[in-house]
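I am attaching a structure below and will ask some questions about it afterwards.
Not every chain of the complex is shown here; the ones you see sit where they belong.
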Amino acid sequence: MSGQKSSSGNFLEDFAPGQVLTHATPRTVTQGDVALYTALYGSRFALQSSAEFARQCGLHAAPVDDWLVFHLVFGKTVPDISLNAVANLGYADGRFGVPVYPGDTLRAVSDVIGIKENSNGKTGVVYVRTRGLNQNGQEVLSYVRWVMVRKRDAASVIEGHVPPELPDHVPADALDAAAVPKMTGFDFAASGEPYRWDEYAVGETIDHMDGMTVEEAEHQLATRLYQNTARVHFNQYTEGAGRFGRRLIYGGHVISLARALSFNGLANAVKVVGLNGGRHVAPLFAGDTVYAWSEVLDKAALPGRDDAGLLRLRMIATKDLPCADHPLPDEAEGVILDLDMWVAVPR
Amino acid sequence: MSGQKSSSGNFLEDFAPGQVLTHATPRTVTQGDVALYTALYGSRFALQSSAEFARQCGLHAAPVDDWLVFHLVFGKTVPDISLNAVANLGYADGRFGVPVYPGDTLRAVSDVIGIKENSNGKTGVVYVRTRGLNQNGQEVLSYVRWVMVRKRDAASVIEGHVPPELPDHVPADALDAAAVPKMTGFDFAASGEPYRWDEYAVGETIDHMDGMTVEEAEHQLATRLYQNTARVHFNQYTEGAGRFGRRLIYGGHVISLARALSFNGLANAVKVVGLNGGRHVAPLFAGDTVYAWSEVLDKAALPGRDDAGLLRLRMIATKDLPCADHPLPDEAEGVILDLDMWVAVPR
């Protein structure tokens, strides 16, 4: 007798607009997760690295890295949303909320906000808004993502849904100013660079210079830490016979690598506040070396605050391609990530 | 002058029935160990993942994964028992006791309960009962294992000892019911699956579907985390010239991988209560992909409890062999583990 208790994940037919997915396995974040995050990416932003620095910023402890929060929330959604995903297509309208500290327990809920069948009849796109919540029900993160998902049966009919309308970027005044810690008395010696908000100019580009080679063990450790179960990251037996011949690295791993590299030139961008959009332009594989550069797309005041300001950054990551020439997705081979986010810096 | 202070481990001649081995290096378990365990295996069982879920089950914090407890206790015994082991032959009569929490300090004591020389005159089998104790002297785990150990000198005479009598499995009423947390009000949305004890049937099989490829760095990190010093896991210089030409992966690593994979279909089996038996059927090497499936061998009530019941599971792990066809050790190439255990599930 063979049971049907194990799951092979949802297919396009399993989704419907208005559907609410309460994702499994809440996760208590710990100092162990933080240490692993440091070991995986080498992140050095002072706010997350030092409890003393965080206290000077009015927090009671060092908060958990914003992208670690993102990965943990994202990971919970995978078994329900993207186990059968062909590709993770994009992000929009992301906002970071209350800070997360070791000891907090995170859970995730997603609303299906759109579905669109592809013309090939074999796949479609599912749009979800995912919210991450702490043990008190406070929102730590909210974002939209869309993924290409396989149909279970090419013959099945998907009603003519339309994709949701999504903002090009999050307006600065829609961001959560309370999510930004106090930056009065910011310690520029401890943070590593002297640059304030006023010293960044719209259009300015920053080559983050350093490169980081990724190993199979590293991205597997990371992706399991996030309890992300997408099969393409872990199974060489099947992926070896698949389209790339090898395991695909979780796109979020690239974001965190680029973010850690961006310390060199953006050391004072200690807090990510919004995720305007993002695209995984090409896959990353073990053995590749990741580089990154950033452009300041825009600047904005932080509503009600004169201690900190906002930079809208375009962060580009590449593989085996140094970024002194600021390569762009449609111009250069080797670009793997094109991310658009709001960060807070001292004023 | 060369001292004799370093040890090359015990040989068959060094063991005697009735001998008590107090193993070295007590170990304080921390949230760091828990995070690494998650990163190494991707485990998602709600009881260990979420402090909130654990509190709903009447515990004051998320307990440490049962197999992490096993590995830490096992690791302490290696320098005294199996540094010169040819093979780890089997387990029996294992019972998990009081839960282990971050902050607890574990130590291990073993009684030699049997010795048997092999007919080749070069090796023999040592049987030990190992107990893991916390800082209050409470038993967290007790189990029997037997290992094949080299003789120091083929000419030495081992008196005609006989192996101990071991139970085929632990009777359900001999398990520690107090080790099972309260499952009244079990949150099936948080745990990930809806299945209760009543919905599992004796004879039912579950293919856990997913596969996990293992890297050298991963099993080395794991085995060192457990302070397990067995040389075959770490030394490519000697193992490269040995019987397999490469490092052998610690058998416990396979148990934890299979257990984490078994979440898919057994998400509510949040607590391991007994280890009836187990055999490492074949070795695992880096680069191999591990799959698993389970069979419900038996069901039993948990004495004095109507909120939870027991399942006796046979858990089979394979390498490079998906488990849809439920491969068995003596029928299929590729089976690496055959484990028999009691788990608790909500009723």
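The chains carry the letters A and B, assigned in the order they are written, with residues numbered from 1 in each.
In the analysis below, a contact is a pair of C-beta atoms (placed from the backbone, for glycine too) under 8 Å apart; a residue touches a chain by one contact, two chains touch by 3 or more.
Here the structure is a predicted model, which means the values were calculated and not measured.
Copy number for the full complex in this structure file, with 2 chains shown: 3.
By definition in this document, only the chains that are shown with their structure count from here on.
Note for the complex: subunit B touches subunit A at residues 30-36, 38-42, 44-46, 49-53, 62, 189-193, 195, 200-201, 203-213, 215-218, 221, 264-267, 287, 289, 320, 322, 326. Subunit A makes touch with subunit B in their complex at residues 1-3, 5-8, 22, 24-28, 30-33, 35-36, 79, 102-103, 105, 107, 135, 215-218, 220-225, 227, 229, 231, 234-238, 247.
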